[in-house]
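Heads up, one of the protein chains got dropped from this complex, but the rest are sitting where they should.
Right after this comes chain A.
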């Protein structure tokens, strides 16, 4: 099949060439990356094969043809060393046999061998030259690209640097950068201005040299932690020395900048001058805590300090004083002189205790207080009091007036009074009052027993009418519930005295007094009106509850001629339906033989209100008389209920139970409701239910509570 030409030279075997090209293509594709498909590769290499074969056959300058092909290989990325190796080898090993089918003699063979060697050389040289050129180009290009990329990044860095520079130098806030040894590397103009140095000079300074001596310890500690990498930032209000020696307050934020590997590298401080704000704050704080006239600490600071000292659990003593007869001085000499007197006294007081550092406060008017903390003991506090009395009593010269003043002092200490601010102050007032009662220029020490007696007597007696005027009484309401279904049917109004010093006082401690003094009539009327107002409120909001309010009428009240009018007026002005008001009277109030009470009761009943007998069973009841009374309800006195415990019935139990049983039967026989008072346990309630008692009242069903609590209960269903 080989085609032999006339000259007898080797001819090209096309099929052989195709097979050769296919082998060649397979080889190069195996050996390296060829950016062509297999068919394309084969087509390309077939062209090379034919050209090479042609050149080998004829005497054409085979070396240059092969060189071109070597170069072309590189251009098509046939650059793997293995590829050229295969190609060079195959040129001798395979190509002649496969592609050139010669029949020539040895002379021709010798000529072919020479041409093959030349082709091999040319192919290798062309490949090598082209590959070298290509490598130079590639290397140069990638290096240039790297530089371009770097330039671009650097340009971007320069741009960003320029932007940050502009921010840095133009910032109104001070910015400084220092290395970890504390050397200042750079500061901006604002920072330099704040400290009053030229930028250049600051750049030569050390961070530590700027710290204010008073702050150095704390600040250098924080700063050390920062540069050691133990903290990332420090925020502080910090004083600095300005170059001119004055001091500037800065709100300072220092952050640590680290190397890539985490080692501390720089600190960056951002500082704002807050001297103005700081001074203002200090002035405001001083003003808030000091009395403008005497510049002594004021009540606020006094209470703050007292609270803190008491919180620390150590003993605290207190001298509470005022000037004797200061009002008279003020009135006769005028406020201006009075004020100047106070300033002088304040200075003396401060002088007395300055050495020991006790706090002297002006509590208001001519009242002062001295806090004696630590372990001075009561004797120590007395010593202070005596020093104060001596200091105050020295003549005071105001203008050309010579004034003799004295003070009285109440002495208290936390060990004897207790560690609450309120208790201590209450005791202090009381004790000062005792001191004054002894005459001028005296001190008194708090005596708990005397105080207890005082409170019991004078305090209440004197305070009662005033308390009514000042609105110091409040009403609490105790639920009265149905024993059948537990529903709240009524509430009993109970009066309390909200005493400004003693706190909430129960009726047992003032009702007797009120009755003695006759105040009970006014107080009772207030109770009635307030209770009706509250009840009207509930009724408006919860009309379906039909909650009855039960109000106690004292005997004296019930006797008062105006009572019916008062009740009628109260109902009218409050708008409370009469049937929602129950008046509780004591047995004694209704059992009198007089006709008058009876008529009053009938007129009250005529208004439509309900009447109940309170504490039934404790007084003397005339059963026959009871029948004639227009009453609707009996309230069993608590002692009977108390006797019923329900659990293990003993004798007493039985007796009380029998009494209750009898009373309930009696009441029911008279068609009266029965309310048991003082029910405390479920067992009692159970027994009472068994005895057919209708309603009950007591801790079990809720303590007396403010009106709002009843509202909440109604709202809760």
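Simple rule for what comes next: a residue touches a chain if its C-beta (ideal position, glycine included) is under 8 Å from a C-beta of that chain, and two chains touch if they have at least 3 such contacts; residues count from 1.
Following the convention adopted for this analysis, contacts and distances are computed from a predicted model.
For the chain that does not appear here, its UniProt entry gives the protein name "S-adenosyl methyltransferase", which is one of "Cytochrome c oxidase subunit 1", "ABC transporter ATP-binding protein", "Methylene-tetrahydrofolate reductase C terminal" or "S-adenosyl methyltransferase". Only one residue from A:18, A:77 or A:632 touches the chain missing from this view: A:77.
Among A:97, A:153, A:167 or A:562, only A:153 touches the chain left out of the display.
Among A:135, A:169, A:246 or A:573, only A:135 touches the chain left out of the display.
Contact residues of chain A toward the unshown chain are 29, 32-33, 35-39, 77, 79-80, 134-135, 137-139, 141-142, 144-146, 148-150, 152-153, 156-157.
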